Each structure stands twice: as structure tokens, then as C-alpha cells.
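I am attaching a structure below and will ask some questions about it afterwards.
Note that one protein chain is taken out, while the other chains of the complex remain in position.
Coming up: chain A.
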């Protein structure tokens, strides 16, 4: 996806992004001033990337604090009830997110989803506005099917950097296919620095946890070869 012309920017720098159908990703802002035309500036430090036809631009950087963005999948911890039929969910952002009790597959006024405090949910951010609390949903709003979202039972939660999460979502990244070739596993990757993992054996889950931490750019930062030899040192 990223082109060879990626370079580093600091917040406030002008980015030469121009296209008739320009789409700005995270870390970029359009500034409209009275004298000149609108220009694009960066709002965070990182490397600027753009798609092959230069219509989509974004800034890639690593952090631990999640800033919610609509349509992203996240792993949240239920922190408590909110109102009559909703939950407050901790997704690692500055504020709790609201998860409506009706935003589940097959939920109705009579038959609401039942979540315990401290349980894990895999959800999609349905609303992210800088002045409002984020909102989550556990179904596809059009089809009203769960589409893989919902409560996560059993397994374990790994916390990693945001960049690691995005890498895990990339189908071309080596880690998950490699682990999957060694033992059967289940994974739910949230973009908020949380990865839920599950496998049959405790040892396998621990091995997954350690591999994710070892491959994390903010941790061990191991590449494919180093990770494979690290995996072989683990006692399974």
C-alpha cells in the first residue's frame, strides 16, 4: 500500500497532498485560510504515506493511547451499566465508550444481551466525534447480523502498541499465519492496542502472547526470522 516516497513529518508541517477526490486519513488536517487556498497539514509526527493513485493520504506513527475513529474494530472491557439498557466500555481511549444494549444481533426490547462487568466485547466504533463519547455496536447496522462481533469468552487479552495491532490486521503480515500453521487458534484484533487470543492449550496461548510482544515494534521488534527462532525456543 505505502509507496516508496514516504518521509517523516512533524506536527504542523505542510503535506503536498493534492487530488480531485482527496481522502485524508489519521494525522492529517485540512486548513482553510482566507487568503490562500486550503492546504493540508500534519497533526502528528510520523511517516507520510499515500495510496498508489495519490488519492488517500495518511500519517503512520506508533503510540499506546487510542483515539477512536468510526468503523474501526476494537476490543473493550465492560466497565459498568449506563442508563437502562447500555454499557460503559473501556476501549483505552480518554473516555468510556457507550455500547447500546440493542446493538447486538437478535436483541430486542424484551430480549437484551446480557453482559457482566469486566467481560470482554469485540465491537465496532459506530460514532467517533471529538466532542462526544464514542459509541460502539456489536452488529452490522444494515444486515443486523453479528458479523463476528459480540462477547469474547475465555481466551486471553494481549495489550500491544497500536502499530502492532494494525500490522496484525494486515493479511500479509507473517505472525498470525505462522502461528496458525503451528496450532489452531482464534484471534480478535482490535485497533485499540488489544488483541484477544484463544487456543486449546494454556502453553499455546502463552506462546502467542510472547510472540506478539516479541514482534511488537515497541517491544522486542523481532523480524520474521528472529521470531521463528524465538518460537522454537518456547517449550510447547
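Methods note: a contact is a pair of C-beta atoms (placed from the backbone, for glycine too) under 8 Å apart; a residue touches a chain by one contact, two chains touch by 3 or more; residues count from 1.
Keep this in mind: contacts and distances are computed from a predicted model.
**Student:** According to its UniProt entry, is the unseen chain "Terpenoid cyclases/Protein prenyltransferase", "Ribosomal protein S5 domain 2-like protein", "Actin-related protein 2/3 complex subunit" or "DNA polymerase epsilon subunit 3"?
**Tutor:** UniProt protein name of the non-displayed chain: "Ribosomal protein S5 domain 2-like protein".
**Student:** Who touches the missing chain here, A:20, A:35, A:52 or A:202?
**Tutor:** The one listed residue touching the chain not shown is A:202.
**Student:** Using the touch definition from the top, which of A:9, A:123 or A:152 touches the missing chain?
**Tutor:** Residue touching the absent chain, from the options given: A:152.
**Student:** Taking the full complex into account, what residues of chain A touch the chain not shown?
**Tutor:** Within chain A, the residues touching the omitted chain are 64-65, 77, 79, 90, 92, 94-96, 116, 118-120, 152-157, 196, 202-203, 205-206, 209-210, 219, 234.
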